[in-house]
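Every protein chain of the complex appears in place save one, which is left out.
Take a look at chain A:
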Amino acid sequence: MLELRLVQGSLLKKVLESIKELVNDANFDCSSTGFSLQAMDSSHVALVALLLRSEGFEHYRCDRNLSMGMNLNNMAKMLKCAGNDDIITIKADDGSDTVTFMFESPTQDKISDFEMKLMDIDSEHLGIPEAEYHAIVRMPSAEFARICKDLSSIGDTVVIAVSKEGVKFSTKGDIGSANIVCRQNTTVDKPEEATVIEMNEPVALQFALRYMNSFTKATPLSSSVTISLSNELPVVVEYKIAEMGYVRFYLAPKIEEDEEETKPQV
């Protein structure tokens, strides 16, 4: 038996919009601590990890750890039918092969039930080790989205380099090249407009812009984004969901050919 009531239903709508481009089908895991999801894109280059903690729900009941396989596009279709101010309740019975989304209008004069078929999804779960990152950049999410969009009109790979100067995003393409440097800036009116750079070691990593652009679909979830980088580790792009949890995207870096030669062939 599972019943999760989320007053701010628009959050779930936004979450779905942010991940459905990257992942087609995924298992939502439900435990007493929260509602979560971990899924890789089909090419196993990027991973999305979602957590909505139980405290963030108005009512949260989950008797045992359960996973529900859903087609994210279909789920998004159903959630689109919910109004932005609607309260969304997710319900499922043990052994059932459907999940129900209930939408209540704020004035309680309209209640809709949408029932969706669940699927068997053979997904692989990855253990993500806690890592100390070499550099952590927090910046306005809209700014990051803009940079990714602009750069992808020039090239298909972005180099993200953090140094004492700040964080530099650069790309090269057939028509030319582009460099964007963002400096630490904490003298702003609102804290979410700040750019904060913590660096233990300089880092420079290369990523496919296609994926970065897909991550920025989560921009409506949070006004700031945190980018954590370490050499030879996937980057983490995190959008915090106020008082509830986060959407984190992991992306494997591109590896230079000659660098690879020095490593044992695996």
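Definition applied: a residue touches a chain if its C-beta (ideal position, glycine included) is under 8 Å from a C-beta of that chain, and two chains touch if they have at least 3 such contacts; residues count from 1.
Throughout what follows, contacts and distances are computed from a predicted model.
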Hidden subunit of the complex - UniProt protein name among "Lysosomal dipeptide transporter MFSD1", "50S ribosomal protein L21", "Ras-related protein Rab-39B" or "Flap endonuclease 1": "Flap endonuclease 1"
For the full complex, which residue in A:C81, A:I111 or A:A131 touches the chain that was left out? A:A131
Return the single residue from A:M40, A:M102 or A:M139 that touches the missing chain. A:M40
Could you tell me which of A:D120, A:D189 or A:E243 touches the chain that is not displayed? A:D120
Contact residues on chain A toward the hidden chain run 2, 27, 29-31, 40, 42-47, 64-69, 92, 94-97, 99, 118-120, 122-132, 208, 232-234, 250, 252-257, 260-261, 263-266
